[in-house]
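Contents: one structure, followed by commentary.
Missing here is one protein chain; the remaining ones are kept as they sit in the complex.
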Amino acid sequence: MSATLSPQLRDPLARRRLGWAITALVLLWPLGRLAEFHPATLLAPANLHVMGGFVDGFLPPAVEPDFLHDLLAATLQTLAIATAGIALAFVIAAPLAFVATRSLSIAAIGPADGRWRGQALRQAARTLMVLLRSIPEIVWALLFVRASGLGPAAGVLALAVTYGGMLAKVYAEILEATDARPARALLQAGSGRVAALCFGLLPLAAEELVSYTVYRWECAIRAAVVMGFVGAGGLGQLMDQALKGFVPNEVSSISLVFLALVMLADAISFVLRKVLA
Amino acid sequence: MSLRLAKVGVVHANGRRALAAIDLVVAKGERVALIGPSGAGKTTLLRVAAAALRPTEGRVALLEDDPWTLAPRALRTLRARIGFVHQAPPIPPRLRVVTAVLAGRLGQWGLGRALRSWLLPDDAAGARGALARVGLAERLFERCDQLSGGQLQRVAVARTLYQAPALLLADEPVSALDATTADAVLRELVDYSQAAGATFVASLHAVDLALRWFPRLVGVRDGAVMFDLPPAEVTPERLAALYAGDLGPVNEAPVSGATQRATPPLASA
Partner (left out) sequence: MRSRRAQRLAGLACLVVLAAGVVASLRYLAVDFGGLFEAESRHRMVRFVAEFFPPDVSPAFLRQVGLASLQTLAVSLLGTAMAAVVGGLLALPAAGRVGLPAKWLARSLLNGLRSVPELVWASLMVLAAGLGPFAGTLALAVHTTGVLGRLFAESLENATPVPEAALRDLGAGPVARFVYGTLPLVAPQCLGYVLYRWEMNIRMATILGFVGAGGLGQMLYVELSLFQQAQAATVLAAMTLLVLADDALSGWARRGLSAQPL
């Protein structure tokens, strides 16, 4: 079709589109093999039987008093892990962000002999943040669990490390995006960096900082549940036990409580953001 | 009878009356210009004529059929024979010019051809021909958001030319173009209607263009027809009465179309 067309009529994109289409088709088969893609397994009688029995047992959800007691304890534990984790993450992130932000750089205003040292310090802080963020929190949790045999505390530490990195990066970005003139004015007048931060930058950046921190707290609750699957306590560990122990009605109770917890956290975060801003 | 409106009235959902007891008959192959102040109801009238808007009162006959009594399939076939040039080009910015023009025949193509053509346009020659008539042939494979507002409007005109309708309707098709280009594009539309024997009804803001290109002028004001005359009988007094109270001089193009815009009016979602 294209060979007989005059050059002005040949579609410049035709080749590229055909190329992509062929590449996609060619790659599909090996990708499927790699990922062991066999939809037929879903219909194998043994698997269907297991799955069917499991789904059957979802209702009614478990409500025995002993189990409810465990469920309440696990919920409180998850909340505690998330809150303590975020608090610790904040303790790590605040100084990191403070060091890394350019808005408080005295050297940026005028000649100062600590220039290269300041820049190196900032670079080191940023690299540290990237490293902390790269490893998923559940991996940290697993490592902490294996290293120290701790349960919930492993979750707290894992959150502190990864969320510390995330919070630090976003805090630094927020601080850099904020109008730096009041802070610079303070620095030029000779005040220390800490004072410049508190009176110059923070009042302007507070709303965004608080908003992001509260959002991360919500994420921390979900993460705390997920980390429970590797032994870090809370609702996650309870659900892992219920799944492995084949107790479907407990799984549905836990799921319902989890959904309620997420909605509650959403409401709390909404209120907090309005009040603290 | 290509177009017949009998006692057509339109009342919008908010209660405002846009058209009142319009009677209009246009024969096959005729060329009619609608003129009148802004808000007179010209767009509404054209939309009724395009089977895009159902009138609240009265009957409509387009190409011998009442569109609102047809089955969906038959309605689609009827619409495929009616071409509409909008005031602002209704073309997604990221579409390529060739695809935008080829969309004109979607009413005539089956689904398979439509989908195939979207990925790999199969009638590039046809699209190019239509674009050549509006002077944009070399832009065939460019993206629409690389064109100016006026150029995009010309692409919309090319789309309707490619559609080759039996009834051609245009709502201020050249208001966004400069005087020379406006004249040239209008000439293309008139040439098409003469060559294909298509009926051509256009609303125009520039009365001089209407006087020059159309043997029949219909003056519309406040949702009613004020006069229906050949150009010789459209006197300055009649025009003054028609546009009385309208803000701004009669021949000026609307502010939004006076300059060529760098970005097309439609923003992508």
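Letters A and B mark the chains as written, and numbering starts fresh at 1 in each.
The working rule: a residue touches a chain if its C-beta (ideal position, glycine included) is under 8 Å from a C-beta of that chain, and two chains touch if they have at least 3 such contacts.
Keep in mind the model is a prediction, meaning the values are calculated, not measured.
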Per the touch definition above, residue among B:80, B:198, B:218 or B:242 touching the missing chain = B:80
Which listed residue (B:19, B:33, B:50 or B:147) would be found touching the missing chain in the intact complex?
-> B:50
Could you tell me which of A:77, A:101, A:178 or A:253 touches the chain that is not displayed?
-> A:77
Touch with the omitted chain, as defined above, among B:12, B:59 or B:94 = B:94
Please give every residue of chain B in contact with the chain that is not shown.
-> 50-52, 76-84, 86, 90-96, 99, 103-104, 106-109, 111, 114-115, 118, 142-143, 163, 266-269
Which parts of chain A are in contact with the chain that was left out?
-> 13, 31-32, 34-38, 41-42, 47, 50-51, 54, 76-77, 79-81, 83-84, 87, 131, 134-136, 138-139, 142-143, 146-148, 150, 152-153, 156, 222, 225-226, 229-230, 236, 239-240, 243, 255, 259, 262, 272, 275-276
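In this section, only the chains that are shown with their structure count from here on.
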Could you state the distance in Å from the CA-based centre of chain A to that of chain B?
-> 54
Chain A to chain B touching residues, read off their complex = 1, 5, 8-9, 11-14, 17-18
Chain B residues touching chain A - in the complex, by the definition given at the top | 96, 98, 119-122, 124-125, 128, 137-138, 140-141
